[in-house]
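So the structure is just underneath, and the comments pick up after that.
Showing chain A:
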Amino acid sequence: MKDYFALIFTGGKSLIVGMMITLRELFRPVVTVQYPREKLPLSPNYRGHTILIRDEEKPEKHRCISCKMCERECPSNCIDLAGEKREGVKGMVLIKYRLDFTKCSLCGTCVEVCPPNALDFSKVYQHVGFSREDFHYDLLAMVEEDK
Partner candidate 1 sequence: MESKDSVIAAFKKIPVKVEEVDFAQRGYHLEIRLESSQLRAFAELLRTGNFYLSYVSGLHLTTGIDVSYQFANYGFPCRLLAHVSADADNSLPTIADIFQGANWHERETKDFYGVIFRNHPNLKPLLLAEDMEDLKPLLKKEQALKDRAAITRVEKIAEDKPAPAVKKEDA
Partner candidate 2 sequence: MTTMAEKGEHRYILNMGPQHPSTHGVLRVILEMEGEYVMDPQPVLGYGHRMHEKMAESRPWPNFLPNAARMDYLSALIYNHGYVGVVERLAGIEATPRAEYIRVITSELNRLQSHLLWLGVLVLDLGAFTPIMYTFEDREKILDILEDVTGSRLTYCYMRVGGVVRDIDDKFVERTREYISWQRSRMPMYDKLVTGNIIFRKRIEKIGEFNPDMARRYGLTGPVLRGTGIPYDIRRAEPYSVYPEFDFEIPTETTGDCMAAYLVRVREIEQSLRILEQALDKLPAGPAMAKVPKKLKLPAGDACYAVESPRGELVYHLTGDGSDTPYRMKIRVPSFSNLSLLPELCRGMLLSDLCACMGSLDLVIPEIDR
């Protein structure tokens, strides 16, 4: 009998304590943001899809030497690149760099292995498309467009 009333008392008390907590939270400011209208600052180290970065010394050029290291090392085989030999130019010239972002797992292997450090992560996190092909990014076109 004693337990019976003790349970009512402790149980009731625990319920009121719980309700006081939610009541306190009710009057505290919200912690979320209305996403498309407000955006949180993105970490500088965020890994978006990879991009070709431009040379610091020669800002109109990317650094890729078409060595195909990234293509070989990619765990998901999502990189397709080609270079060609051109007259008067030392080394290979990149003519195609396609990233199949549907397969990419953003592991960063390509960025790590790149000998001339030509690759970096972008800060793009909003990807929209109607077909799979919309996510096949042409990094070469992107770096040229960006000029």
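Candidates were picked such that all candidates are chains of the complex that A comes from, given by their letters.
Heads up, the rule we're going with is that contacts are C-beta pairs under 8 Å (C-beta built on N, C-alpha and C of every residue); 3 or more make two chains touch, one makes a residue touch a chain; residues count from 1.
A quick note: this is a predicted structure, and the numbers were derived from the prediction, not measured.
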Given that every candidate in 1 or 2 is part of this complex, which one actually touches chain A? 2
Which residues of chain A touch candidate 2 in the complex? 7, 10-12, 14-15, 17-18, 21-22, 25, 31, 43-47, 73, 75-76, 105-109, 112, 121
